[in-house]
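Each chain you see keeps its place in the complex, though not every chain is here.
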Amino acid sequence: MHALANPARFLRLMAAIRPYAAAVAIIGLVVGLGWGLLISPRDYQQGETVRIMYIHVPSAWMAMFIYAAIAVSSAVALIWRHPVAELVAKASAPVGAAFTLICLVTGSLWGKPMWGTWWVWDARLTSMLILFFLYLGYIALWEAFDDPSRAGRAAAILALVGAVNLPIIKFSVDWWNTLHQPASVLTLEGPKIHPDILWPLLITAVGAQGYYVWILSLRVRAEILNRQARILRFSAAADRRAG
Amino acid sequence: MTLTVEKLACIRGERQLFCNLSFRLAAGEALLLRGPNGSGKSSLLRILAGFLKPARGGIAWDGAAADDDTEAYSERLHYLGHQDAVKPQLSAEDNLLFWARLLGHDVAEAQAKVEDALTSCGLTRQRRLPGRYLSAGQKRRLALARFLITPASLWLLDEPTNALDAAAVEWFGGVLQKHRESGGLVILASHVPVPLPGARVLDLPEGKLS
Amino acid sequence: MYWSSLGDFLAMGGHAGFVWPSFALALVVLLGLGWSSRIAMKAAEREHAEAKREARADA
Amino acid sequence: MSAFFGIVMRDLRLGFGAQGAMMTTLLFFVLAVSLFPLGVGPEPEVLARIASGVIWVAALLAAMLSLDRLFATDMEDGTLDLLAQAPLPLGLVALAKTLAHWLTTGLPLAVIAPLLAVLMQMEGDAIPVLLLALLLGTPSLSLIGAIGAALTLGARRGAVLVPLITLPLVIPVLIFGVGAVDAAAYGLSAQPHLLLLGAFFAGAAALSPFAMAGAIKLALE
């Protein structure tokens, strides 16, 4: 933990991980999606539209996973006053928002042929929309302050309070009747779907995780460098004035 | 009753205002903060009041670190910043009454204390006037009158005489004198002469004590 | 291989209008985010170097 | 305790006195609800069908109207500094201000809602449930909204930043609140929904003093 608290060491770690993350992302996404598009069978009910699933479902998982990651690093930032954790949370938010957007739009594109409508206001869909708003609110709060250390802690409090929403999304399908189908992969009893569909799905999901780590390493580096540049600028102003 | 400040450093907006600031203040003593605009006087007062975390160093009261029991520490002090904290909608009297009640006095006690404080600061005629109609100096008097309601050992004052007229400055000098005679401590920042005889002077940003 | 011809593949059983936009959108969003993150990092590196240079020039 | 109620009383006076916050909120609420019979047309079945949802959404939005200045004025004129120094823990100070907010918005709103429900042709049996649900639900709105108000102190605020970050968090109140009323209208038991509302309130009340105190301390730095 303390090794990571040092921004320089964290930067080195990120730089070391980056090529591997990129490799996992590219291989995972290409193989997973290729398999899904080219090899896996159609669904007897849904026809070829089932291939949307290979994008839709991993992005839904990533959307929720990244929000959880933000909540955890926010907690770390608040409890241990850990500057890097705060920046990890900040850098994750756009990635999470992007995956949420992909999930919403692909779901919508899937809904038209399956349910005959682009959008219904059911619990699962709406709670995903709310997650999207949570991401945007979180990003907006970061942007609303001039002082990054203030912004960081305010946003961390918001992320923790907002984490309450995650279980609501996850279990919305069980609590309210809905058009959307209930979980069949991430269940307590284990996966309930055919391996020909399951495998490409899982490989894509791993690729998406790699993508997340890859982008995270880029964005965190940008955040840390910006923060350090700010410090340099301000202390330079102070020195000149004192001198 | 001693306040010990050790090796204090302050960073604002990621730049260091002062560092290695140390001093000790005993009962009845006063410290006058001086320094050019932006040298960190207000920031130091806010650190001492517990609003701002110092970048390094610590504050202790009678040897006990302020961080250990922030509530007990903050109950020991009165703070007045650049703003008067006078609510424009409430009358002068109601403004003070609110603070008296907040500081834990019951109704009758609060009434009496406020009465005394208003008389002392010379606002008896304006007692029913809403805060928004008070002149700048009258608002400042009201803000200072708050200090008279409950005793506190440490007074932190940021340019308290701004907008006060000569008579009010004299009154305020008497108030400070009385506070120090009863063993209170005063830390005060100002650009203009203040009635604080025998005060030690701290020059910011160097932190030179004299 | 599941598909019998390229045309078959592109037609997606009549659902091309839904399947391909999904993949295209995902591609655009993911590439766009990666690209903008890269730009942000480069900009930060420049900014950092410049601030460092100024600080050294002052000292 | 006297300090706590001192703050509540002061905020009530400030709220009633100059800003007329209570009047604005109530008027907005009534206006928003009564717009629907105008827009949707007078058919009783349609109105009855949407009544609970409309009333709840209007309540949610009305509560947000007054929230964003909850701590800001006190911060700008230096009062918040002194409140933070008071013998009362900062979380309780914030709670007192939140209570005053609820008394000027949530409470009057809940009290007037049955009248609007009649206007909207709501089922007679559902009306007491609506009142109860609003009394249980609106405090949660004030509490969560107050967290948002505290978090945005000192922010370059687009005026709607507070609702933007808090509305997603109060949606469970909306869902359980509507659920309770609709259950009663269909002759089912509203109890599970009301219990959930109560649980949400309890959670919000337990959590928000810490969140608010943390956020305010940040803003005073």
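So that you can tell them apart, the chains are marked A, B, C and D in the order they are listed, and the count of residues begins at 1 in each.
Keep in mind that, in the parts below, contacts are C-beta pairs under 8 Å (C-beta built on N, C-alpha and C of every residue); 3 or more make two chains touch, one makes a residue touch a chain.
Predicted, not measured: the structure shown is a model, and the values here were computed from it.
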Per-kind copy numbers - full assembly in this file: A x1, B x2, C x1, D x2
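As a convention for this text, only the chains that are shown with their structure count from here on.
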Euclidean distance of C-alpha centroids - chain A vs chain B, Å: 48
Centre-to-centre distance between chain C and chain B (centres being mean Cα positions), rounded to whole Å: 56
Whole-Å gap between the CA centroids of chain A and chain C: 15
Residues of chain D whose C-beta touches two or more other chains: 221
Sites on chain C at which at least two other chains make contact: none
Interface residues, chain C side, partner chain A - complex: 1-3, 9, 12-15, 18-19, 21-23, 25-26, 29-30, 33-34, 37-38, 40-41, 43-45, 47-48, 50-52, 54-55, 58-59
For the chain D and chain B complex, residues of the former touching the latter: 2-3, 6-7, 10, 13-14, 17-18, 76-79, 81-89, 220-221
Chain D contact footprint on chain A (complex, rising order): 78, 130, 133-134, 136-138, 140-141, 144-146, 150, 153-154, 157-158, 160-162, 164-165, 168
